[in-house]
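Omission of a single protein chain aside, the complex is shown with its protein chains in their original locations.
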Amino acid sequence: MTKMTQAPTPQQQTGILSTSATDGTRRRRRKALRLWSVTALAVLISFLLNLPLLNAINVSLKPDAQMNAPLSAPTTPTLEHYANALGAAGYDFPTFFLNSFLISLGTVGLILIITVPACYAGLRLQFAKGLVVTSIIGLRLLPAIFFAIPIYVLFMTTGLLDTVVGLVLANTLLNLPLAIVLLSSGINDLPQEIEEAARVDGASVYRILRAIVVPILAPTLVAVAVLTFLFSWNEYLFGLILSSTQSTPITVGAANFVTSYGIRWGDLSALTVLSSIVPLGFAIFAQRFLVSGMTVGAVKG
Amino acid sequence: MRTRKVIAATTCALLALGLAACSSGSKSDDAGPPSSQNVRMVMFPGPQGDALQKVVDNYNDTQGLKDNVQVQTVMLSRADTFGKEATQMAAKSSDIDLYFTASYIIGQQAPNLDPLTTVDESAYFDSSIEGLTVNGKLMAQPLNVSNTFLIYRKDLIEKLLDDPAEHKRYEAISQEVLGKALQPKAPDDWSWDDYTAAAAYFTKQYNPESPTKYGTALQAKNLSFNVMIWNDLLWSNGGNWIKNGKADLTSDAAEAAVNTYRTIYTKGLTSPDSSSAEFPETQAALQNNNAAFALQWSTAFNSLNDPKASPNIAGNMAIARIPGKLHSNHAHTQGFALNKYSKNKDGALTWLKFLNSEAAMTEFAAAGGIPASPGVLEANVANNPSFPYIADQIANYGFNEPIFSGTFQALGKLAASLSGAWVGEKPVKEALKDANSELTALLDQ
Partner (left out) sequence: MSATRASKARVSVAGSGARPGPRPGSSAGWILSSPLLVFVLGIVLFSVVYGVVLSLQHRTVFDPEVTWTGLRNFGHVLADRAFWQSSWFTIQYSVIVTVIEIVLGVALGLFFNRTFPGKRILFLATILPITIAPALIAVMFRLITNENIGAVPAILQNFGLDISLYSPGSVVPLLVVLDVVHWTPFVFLIVYSGLQSFPEEIREAARVDGASNWQITWRIVLPLIKPVLFAATFLRFVDTVRTFDVIYVLTGGGPGTATETISIYIFKKAFEDGNFGVAAAAGVIMLTVMLPFIPLLVRKLGRAEN
């Protein structure tokens, strides 16, 4: 099913005995055609995968009366749904967006601080034979509901209910296993020679970690950051249970549009669109790191 | 270079964390003037919630200042409010002073609440007070009512009734689907057989000239609210959940009720997607000419006749009694209950007293709410054309499911046991037997 149409290597090209110019252009044209057909297929795939989001964009611009023509574009596009999703409906969405942002960013920070040194210690320094780190992975097997009451009680007694900090801690709990899985994979792939060499040169563990390991791990760290941000941004259950008015994230705020009168499809679609932009933006921002981190790393290696 | 970037990013994240810690600390300072009592209550979003918010805002600006009480609403979605409240009750939390409750869950929540003794009960429907009374004590103050209607397309039904030729066709279809040759009747006088026959008449599969694709839009999703609608059939057939203190779901009335749903679904008188349908799906079906009538929540009516929301059918929808011998319609009441662990009971009770008044209820109705108050409903017909129907139907035909600690659970269990049978996936007798034993277990708990 996969079309492995690579650009012809120098070997293949020189291997084909031909001196005619038209053959050259034909080959180039065939190559261009192959590449463009790959693009076309990619466009089709991403179109199919994004049908819900594309539909959300369409619906978010339609006034309620035009909901019954699902395949047509809005005849009188309106921005009222976006206005509602940003607070015009009376729900404090600007605060919800800010909360989600702070919670997600905070979780990324806390996760990186906690897991990077600990994974290195566990897997490379054999701290506790790596058991602490790997047993945490098992946490992911529990549905979030299992933690609902314990965390609620804990936060109630420590005054962390309805705070952004509390939700950062809760989301860190949820994302620890994911971060550890990805980091373990990354750390285990590190070539040990460089660290050996640095240690022989007398560098301390901390120096090695900071100056050598972390830079090489950059793409993994970016992946952890992006995915942690994403899962925290999209988290619902803890947001619901632990927040009430101050620290409500958007996912919980969105539930305001699911009313006992019915579902405000237009407003929810607008909110879905807006809500996806942020993690996407974070991913684009981080992708720069990803790309640059990898190429430089490869050269270094 | 990379290291610096990573460190920079992490520092940003930490700063954000720090900011967040500071900001959440400072925010709690502006929750009203420090000397007033801050009463926190939970509310559903939507038109009822919006209407109440207006009353709250007005109170905070006027009477609340005199009473030294400021009310803060915490909005949670219809699906999750009770889950969150359950968590808080289990943790004996003092975060909320007035829990949002309903007659179908008050029995479960009662051990965590204080009874209310100073409520003027005469202001409300009898069935509303009954619905919020547990073991003889009133546990919540009613706010609004929600009941079910038979909502139908006036234009299509009138056309059918006026045309003798169509009567013949109706008779033939009714024979085919039900085995009985019925004549069309006004919806207000329907039996469940009439409902089924009319649904068949308006289904294209049986009547290629039907103006709608299906006759009706059944709400057959595995959902507690759908059981409340199905209860209409059970009660109007003369049945009940409980008889002489014992579970009575294997009665003839119950069997007939399940069979009506089953016939409608398996004969294709409603869309096959009805197996996952509830309120919004039924709305969409009616709005798009894909159903001619349906059992639907009363709050739906206004938007169905609103040209901005339902351009295709606006002005053509009408309300009838629930079909069946007794025309029973489920009417649940929602209201506010006092948290046993609240630290602010005085403030909460002061606010509740204000809400109890006719002035407050009228304000609520004017803002779009449906108060549980027959007097206010009748006095405010101009605001909401469905008011007289609501008042009439609740007063004359309204019923509550038995209120006990297991009511909410029972709704969930019945949904799980019966929804399979509604869509023909499970044998009717077996489903009812399961439902009955679940209910028995709950009654014994």
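The letters A and B name the chains in turn, as written, and every chain counts its residues from 1.
Methods note: a contact is a pair of C-beta atoms (placed from the backbone, for glycine too) under 8 Å apart; a residue touches a chain by one contact, two chains touch by 3 or more.
Here the structure is a predicted model, which means the values were calculated and not measured.
When you scan B:Glu176, B:Asp252 or B:Asp273 for touch with the missing chain, the hit is B:Asp273. Looking at B:Thr362, B:Ser405 or B:Asn436, the residue that reaches the missing chain in the full complex is B:Ser405. The chain that is not drawn here is touched, among residues A:Leu178, A:Ala225 or A:Leu242, by A:Leu178. Residue-level contact of chain A with the missing chain is found at 1-7, 9, 11, 35-36, 38-39, 41-43, 45-46, 48-53, 55-56, 58-59, 67-68, 70-71, 113-115, 117-118, 120-128, 130-151, 153-154, 169, 172-173, 176, 178, 181-182, 184-193, 195-196, 204-206, 209, 216-220, 223, 230, 233-236, 250-251, 254-255, 258, 263, 265, 268-269, 271-272, 275-276, 279-280, 283-284, 287, 290, 293-294, 297-298, 300-301. Contact between chain B and the unshown chain involves residues 82-83, 86-87, 89-90, 92, 108-109, 111-112, 220-224, 271-277, 280-281, 284-285, 287-288, 290, 340, 405, 408-409, 412, 415-417, 419-426.
The rule we apply is simple: only the chains that are shown with their structure count from here on.
If each chain is reduced to the centroid of its CA atoms, chain A and chain B end up 38 Å from each other. In the complex of the two chains, the chain B residues touching chain A come out as 1-3, 5-6, 9-10, 12-14, 16-17, 19-21, 23-24, 27-28, 40, 44-50, 53, 72, 74-80, 83-84, 87-88, 90-91, 93, 95-96, 146, 279-280, 283-284, 287-288, 297, 299-300, 303, 307-312. By the touch criterion given at the top, residues 63-65, 67-68, 90-91, 101-103, 105-106, 108-110, 112-113, 148-149, 152-153, 156, 161-165, 168, 210-211, 214-215, 218, 221, 225, 240-241, 244-247, 255-263, 289, 292-293, 296-297 of chain A touch chain B in their complex.
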